[in-house]
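Everything on this sheet refers to the single structure shown next.
A single protein chain has been omitted; all remaining protein chains appear in their positions.
The first chain written gets the first letter, and so on, giving A, B, C and D; residue counts start at 1 in each chain.
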Amino acid sequence: MVKVTQRVKKILAGYESDNPGTKANLARMLMHGRLGGSGKLLILPVDQGVEHGPARSFAPNPGGYDPHYHFQLAVDAGLSAYAAPLGFIEAGADSFAGAIPTILKCNSANSLSTNKDQGVYGSVNDALRLGCAAIGFTIYPGAEDQYEMIEEIRELSEEAKSVGIAVVVWSYPRGGALTAEGETAMDVCAYAAHLACQIGAHIIKVKPPTDAMHLDAAKKVYEAQNIDVSTMSRRIAHVVQSCFNGKRIVVFSGGAAKDLEGIYDEARAIRDGGGNGSIIGRNTFQRPREDALAMLDQIVKIYQGKA
Amino acid sequence: MVKVTQRVKKILAGYESDNPGTKANLARMLMHGRLGGSGKLLILPVDQGVEHGPARSFAPNPGGYDPHYHFQLAVDAGLSAYAAPLGFIEAGADSFAGAIPTILKCNSANSLSTNKDQGVYGSVNDALRLGCAAIGFTIYPGAEDQYEMIEEIRELSEEAKSVGIAVVVWSYPRGGALTAEGETAMDVCAYAAHLACQIGAHIIKVKPPTDAMHLDAAKKVYEAQNIDVSTMSRRIAHVVQSCFNGKRIVVFSGGAAKDLEGIYDEARAIRDGGGNGSIIGRNTFQRPREDALAMLDQIVKIYQGKA
Amino acid sequence: MVKVTQRVKKILAGYESDNPGTKANLARMLMHGRLGGSGKLLILPVDQGVEHGPARSFAPNPGGYDPHYHFQLAVDAGLSAYAAPLGFIEAGADSFAGAIPTILKCNSANSLSTNKDQGVYGSVNDALRLGCAAIGFTIYPGAEDQYEMIEEIRELSEEAKSVGIAVVVWSYPRGGALTAEGETAMDVCAYAAHLACQIGAHIIKVKPPTDAMHLDAAKKVYEAQNIDVSTMSRRIAHVVQSCFNGKRIVVFSGGAAKDLEGIYDEARAIRDGGGNGSIIGRNTFQRPREDALAMLDQIVKIYQGKA
Amino acid sequence: MVKVTQRVKKILAGYESDNPGTKANLARMLMHGRLGGSGKLLILPVDQGVEHGPARSFAPNPGGYDPHYHFQLAVDAGLSAYAAPLGFIEAGADSFAGAIPTILKCNSANSLSTNKDQGVYGSVNDALRLGCAAIGFTIYPGAEDQYEMIEEIRELSEEAKSVGIAVVVWSYPRGGALTAEGETAMDVCAYAAHLACQIGAHIIKVKPPTDAMHLDAAKKVYEAQNIDVSTMSRRIAHVVQSCFNGKRIVVFSGGAAKDLEGIYDEARAIRDGGGNGSIIGRNTFQRPREDALAMLDQIVKIYQGKA
Partner (left out) sequence: MVKVTQRVKKILAGYESDNPGTKANLARMLMHGRLGGSGKLLILPVDQGVEHGPARSFAPNPGGYDPHYHFQLAVDAGLSAYAAPLGFIEAGADSFAGAIPTILKCNSANSLSTNKDQGVYGSVNDALRLGCAAIGFTIYPGAEDQYEMIEEIRELSEEAKSVGIAVVVWSYPRGGALTAEGETAMDVCAYAAHLACQIGAHIIKVKPPTDAMHLDAAKKVYEAQNIDVSTMSRRIAHVVQSCFNGKRIVVFSGGAAKDLEGIYDEARAIRDGGGNGSIIGRNTFQRPREDALAMLDQIVKIYQGKA
C-alpha cells in the first residue's frame, strides 16, 4: 500500500478546477504500477488494430490478436494504464476489473479513410460502465475537420469532467498545409500540446519533436528569443513549458517501431526534459512478450533514474 | 428442450462486459434452430427489397413479396435468426412471435442513392416492441461518410446494450479509394471485421475474402509474416483471428447469387476456418421455396459436419 | 427445436392489444421446458427468503441458500420459468443466460412488516438488463394499501408493455375486512383473479379456492345461479372463466408445504378445470433435490395427461 | 503494487450481473489497504455526528470535529475504505483524492427524529463528482417506513449500478413490532442480511447477532433444523450463509463502544465464521488517535490470522 506522494499531490494541485472524482482518477493512474508516485506515467496504447488493421498490428506477435494479451502485458509490466478502443476494453474489462487503470480511446481513424478525421465510437457512459479512469481522444490540429474534432471532444470532455472521468488528448498535427516534416516540427509540436491544454485536456499526448520549424512566423520568434531546441531533452522541456509551464501532464508517443537504444535514449530525453512519461504501443506489443517485458523494465528504470 | 451447451457458454464468456440480457439474446440465437447449441449460426437476411428494389429482389420467386414468406421459410428451415428492415419485421412479428429470433436491420441504402451512406430507420425501441433479439447495422469502412455511420451505430449500440439487445454489424468496405477488388481483398476484409469488433459489435458479418491484397502497407506484412491466405478456409481463419482471436462471432454473407456447389464449398470453408456461420439472403429467397429448403438443409448438414 | 403450437398461438391471440415483443416473451415461457407448447406452465418461484426469512425458507434443504441452486433446479426439471426477487436473479442471470425464462419479482413483503404492503425494488430496466421475460408483482386486494399497490403495478406494467416485457400478477386477497378463511374463499379468489386481469396482467397467479364464500352479496348470486363449486376442478374452472373466459393465463400457487398426493391431486384439478398450470415454491425447494425433481416430473406428467 | 488475488477474483465472480465498472470499484475496496487482496474489509464509518450529534460523537476525542481527521486516520491505519455523509466527504475528497476508497452514505437519521426513517441527501451524481467507490444506504427492516426506504435505495441503486458505483446497505432492523432484543436476534439479523442481498446490495452491513430468537415461526425452524447458533462464530457463519451462501460481501458493525478485548473477540468470531470484515466507527474515532491506530492494527492482524 503506497500513500499518495507529495509529487503526485503537486501534480494534482495543477488541476485546480476539477472535481475530486476526476482528481482521484488522475491519482489512480499516477499511483499505479511500478512508477506509481513518481509523477511519471508509462502507458500501453493499443489502437493500432483499428488504425492500421489487424495483420499490420498483430501478425508480428500474434498473441496480440487476443484482447486479454494486452491487459495482461500492462499488468505484468507494472504499467500506469492501458488505453484501447471500445471493443478491446469491452473484451477484457471484466477479467481485469481493478487490475489496471484503463483509458477508453473514444475515436479512431482507419487506413481506409480518405479524409483526415476520426469516427467517435466510445462514450462517457461506456467509460463509466467499463470502469475506465479516463477517456482518450485524438485531434488533428491543422486538418480540415479539426474544429469538428475539437467540438466533439469538448462535448465528451464536459460530460466526463462532470462525472469524474479524466480526459487524455492525443494531439497529432496532420492535414491542411502541414508537410510530413511539419507534423513533428518543434513549433508545431509545442503548439499542438498547448492547444490540447487549452481545450481542457488533463493529459496530453504528443510526438517527440524534431528540431525542424514549420511556421515562418514561429521560426522568427524561436530565433529571436534564442530558444534552445538543439537536443531532444531541450525540446521536451519546451513542450513541457508549453503545457502551462508544467501544470498539465504531457506524455510522448513512441512512434514507429525502432531499435531499443533509440527508445531508451528517447525515454532519457523525456525524463531529462521534465516530461511525464511515455505511451508506447507498437514498440511494445509487436515484440515477443518477454522482449517487451524486458524493454518496459528498462524504461521503468530510466524513469526511476536508475538507467 | 435443449440445454445451453458448453460451446455456447464458451462463446458467451467472450462477451464479458455485457449484461445478462444481451447474453441471453445472443444465447437465444445460438440455441435456436437446427444448429442450436453448435456454436454455428445460419441467418436469413432479407433487406434486398430496400437495397435493390422489389422486382430485382422478389420477381424471380414472387412469394417473397409477402413478408410472411420469409418468416415462414426461416422457421421451416430451422434457421438461427431472421434479419430484416423495420417494415418486414412489423409485418410478421405478431404472427411469428416466439417462432424465431429476429434481427432488426436499422439502416439500409437504396439503389437510387448517389452517395455511399445509409438511412437509419429502425430504433432500439422498435426492436424491443417487436421482440427482436438484436439490431443490425451496416457500416462502409473506407467511405467518405464512414465516420458518421460509425457514430450512428455507436449511439444505437450503447442504447441496445443497456436494454439487453445484441448488436450485429454488417461491415462492408466500400467507397473512398477502394476498388471493386479491394472491397473483398484479404487485408480489407480482415480489417473490416476487426473494425466492427472494435466499435463494439457482438456479431460481425463480412464477405468471404479473396486472396487479393489492397493496401500496400498490409501486403508487405502479410508477405513478411508468411500469413497463408491461399485457400478460403485459411482466409476465413485469418478473419476469425482478426475478430479478437475468435472471441467475437463472425458470420459470412453469401454475396451474389451463385451455383449450389459454390455455396456449399464456401460453407465448408467457413466451417473449416472456424467461422461461426452464414447469412444468406438472395441465394435463399430467390430460389423456389422447396429448392431453398433443400439448400438450407444441406448447409445445416455442412455446419453439423455431416456433409 | 419445437415450433410454436396451435394451442400456444391461440393463447397468444387472446392478448390482442399487446405488441409482438410482449407476445414473444409470453411465447418464450409457453414454449420452454417439458410443457413447452402444451399451453401449460410450471413455474418455480423463490421469493420465500425475502418473505419469510432465509432459515425458514432454506434450512430444510440448505442447498437453496445458494442462488444457483434454484436456477439449476428449474433447468433440470424442465420448467417453464423461474421467478425470483432482484438479488436472486442478479446472482444467476449471467451463468444461466438463455437457459430458462425468468420473471423478476418486483415487490415483496417481509415477515417483520406491520402493515399489509410490499416494497418495490425491481424495475423494468432491471428486467431488461437481466434478460427477464416478465416482471412479477403482488397485489393484496382488500388491504388498506391495495390501491397504492395497484397504482404501482400500473406504472410498471405500462412501461413493461412498451418494451415487450410480460406482466405476471400475484393476486392475494389480504387485510382489510378479510378473514383468514375469506382470503381463499371461492368468491374472493375468482374476484382476485378477475381484478388482476382487469388491471392488465398477462398471467395471473392465485391460490386454489376453497368452497367457502366470503361476501354475502356474492354468496347469494352463487346460490341463485347454481354455480357448482363443489369440487376443486369446478372451482378452478370458475376461476378460469373469471379470467376473461380463459383468455388470460391463470396459474395456481402451491401454498403451504403439504404431502405429495395433495399436491398431485391439486395439479389434476387445475388441469381438469382448465387452469394453465402451477407455480410451486416451498413444496419444491424445501425438499431434497432428488425428491423435488421426482415431484416435478410427476406434475409435468399430470399436465401432460399421463398421470 | 499488488495484483488482484484469486480470492478477490472469486468474490468478484459472485457479482455476475454487474458491469466491469462496478466490479472495479468493489475491487478497489477489496485491494486497498493492509487487508488488500485478503477478501477482508476494514471500513471506517463516520456518520455518528449526524446520527447522534457532534458533541456525543466527537467531544471524547475532539480532533474528530475536523473532517480531515477521519480521512487521515483511515489512510494511516491502512483501512479498506472510509464511509461518511455528504458534508464530511465534500470536506476532504480533494485533499485525499486517490488516497482511500470512499463510500458516500446517502441517507441518515438524527436523534431529534420522532419516526423510524431517514433523510436522503446524497446522490449518485455526488458519488461520481466526489470520486466515491460506493454509495451507502440504511434500511430499517420492520419499520413502518421500511418499504419507502427500500424504494428509495432501489432507485439510487439502479442508477449507481448503471454508472459503475457499488452499493453498500446498512440493514438495521428497527421499529414496528421489533423489541430492542429482537433487533439483534439471530433470526432477525440473518433475515435483515438476506433482505439486503435480495434488494440488490453488493456489500451488506449488519450487527453481530445474539443467540436470541424473535419470530416464533423462525424459532421453530432453527430448533427443528438444529441450526447451531451457540457461539458468535457460528452465528456469523449463519449470516454469511444467508447472504447467498457467501456470494455477497457481509461486514459487521462494531456497535456501542466496548472494551478492546470485546472488540478483538468479535473480530475473531467474524473471521472464524467467514464474515468479510468489520465496519467500526465510534470505537475508532472516539479513542485517542494513537489508541485507535493500535486497535486497528490489532484488528488487521486478527483478520490476517496473526492474532
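Here is the rule we use: contacts are C-beta pairs under 8 Å (C-beta built on N, C-alpha and C of every residue); 3 or more make two chains touch, one makes a residue touch a chain.
Just so it is clear, the structure is predicted and the values come from calculations on it, not from any experiment.
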Over the full complex, note down every shown chain the hidden chain is touching. A, D
Hidden partner chain, touching residue among D:P20, D:G39 or D:P67: D:P67
Option from D:A27, D:L44, D:L73 or D:A93 whose C-beta touches the chain left out: D:A93
Hey, which of D:V120, D:L260 or D:A307 is the one touching the hidden chain? D:V120
Missing-chain contacts mapped onto subunit A: 16-17, 19-20, 162
Touch list for subunit D against the chain that is not drawn: 49-50, 52-56, 59-60, 62, 65-67, 85-95, 108, 110-115, 117-123, 125-126, 129-130
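Just so it is clear, only the chains that are shown with their structure count from here on.
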Going by the touch criterion stated earlier, list every chain that contacts subunit B and also contacts subunit C. D
Have a look at where subunit A meets subunit B and say same if over half of the interface residue numbers show up on both copies, different if under half do. different
Consider the two chain pairs A-D and B-D; indicate the one with the greater count of contacting C-beta pairs. A-D
Measuring between Cα centroids, what's the chain most distant from subunit B? D
What is the distance, in whole Å, between the centres of subunit A and subunit B, each centre taken as the mean of its C-alpha atoms? 36
Taking each chain's centre as its mean C-alpha position, how far apart are subunit B and subunit D in Å? 49
Averaging only over C-alpha atoms, locate the centres of subunit A and subunit D and give their separation in whole Å. 39
Touching two or more other chains - residues of subunit A: 93-94, 125, 129-130
Between the chains shown, work out who touches whom and classify the graph as line, ring, star, complete or other. other
Which two-chain combinations touch? A-B, A-D, B-C, B-D, C-D
